[in-house]
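Every protein chain of the complex appears in place save one, which is left out.
Here the chain labels run A, B and C in written order, and each chain numbers its own residues starting at 1.
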Amino acid sequence: MIRVQQQDFDPAEEYRALRNSGSGTGAIATFTGLVRDSGDLSGVTGLFLEHYPGMTEQVIEGLVLEASRRWDVRDARIIHRVGSLALADQIVFVGVCSAHRGDAFAACEFIMDALKTSAPFWKKEITGDTEHWVEQKAADLDRTQSWD
Amino acid sequence: MIRVQQQDFDPAEEYRALRNSGSGTGAIATFTGLVRDSGDLSGVTGLFLEHYPGMTEQVIEGLVLEASRRWDVRDARIIHRVGSLALADQIVFVGVCSAHRGDAFAACEFIMDALKTSAPFWKKEITGDTEHWVEQKAADLDRTQSWD
Amino acid sequence: MTMATDNSITVKFFARLREELDTTTLTVEAQPGLTAGQLLRSLATKGGSWAQLDGEQPVMIAVNQVMTKPDRALQPGDEVAFFPPVTGG
Partner (left out) sequence: MTMATDNSITVKFFARLREELDTTTLTVEAQPGLTAGQLLRSLATKGGSWAQLDGEQPVMIAVNQVMTKPDRALQPGDEVAFFPPVTGG
């Protein structure tokens, strides 16, 4: 399940769906990203998130397929918000369920890392009345390459 | 927050508490373990979980301290159930929030791995009318040692 | 009104590029052998904020919604997108 949407999401609903994925599920790993007060800038009051409709969903589907090739993945649920977000808002959710905990952790972290460097989303930080397009971090590229 | 209890827990409540840990929180990683139908045996219908009251809580507190020394950990919430559990029941919850996603994932997985090899819990698998104390897995020891 | 012919290529811009070029979409004529990188450099010759497309800042390229390298040859009907390195998640 992959969703790109403006509206907020409820991780509890996603967790319930993962938990109901069958009696072989022993492990559920989830990640949620929130808008925090310091990114490239400090004093961040909000974000604007742009994406490339169509391509985004395709890229994320590819990441889930790749994760499923590498690890035991019973189900994966990914939500990414776009548009205007406020401080402390939820941005992204990645949840994976598996028979085994190592697989659940690895697949969840892999999808999250790869999403940051290959899915066409762009973040603009807002601090009061200034705006700043976030620069890609070398550290994020390194994290993604570490899965190769 | 560390709890060892017979009753079930609600990961959504724990997530809410983690989310409210302050404006510097950008990442929440959670793990939930469920009773699944095949462990040492196949056709598992339930578990019985025993622990060493007092020592358990101390060991888990030590793991949280160790994780906080290694990574940025804003808050960690750990729940482990004991007593009789049925198939698909929730066994354990580990949730960590941090400024950064890498730290949240690492601290969550470290606590979960270390909990499996150093916290005094013992699992008995029940399959119909037979019972079987689960044996410690070499793979679990390996995973814990990989953090050294 | 100009109808897009079978021979056209749609070009899209996103994020900082979209804003700085003040352009969301434009249409160009396909030319035999034209690569995505050549198209990018030809757009850079428009000058002004377009000049940045000529290597000043990293520009990522997708053709038909799949990330690609600059040497990818473009076909009539292709959708090409140029955008800054992605920063979601």
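Annotations
Note that a residue touches a chain if its C-beta (ideal position, glycine included) is under 8 Å from a C-beta of that chain, and two chains touch if they have at least 3 such contacts.
Predicted, not measured: the structure shown is a model, and the values here were computed from it.
Within the full complex, the chain left out of the display contacts the shown chains B.
The omitted chain makes contact with just one of the residues B:22, B:54, B:83 or B:128: B:54. The missing chain lies against subunit B, touching residues 33, 49-52, 54-55, 58-59, 80, 91-92, 112, 115-124, 133-136, 140.
By definition in this document, only the chains that are shown with their structure count from here on.
With centres set at the average Cα position, the gap from subunit B to subunit C is 49 Å.
Among the residues of subunit A, those in touch with two or more other chains are 33, 112. Of all residues in subunit C, those that touch two or more other chains are 89.
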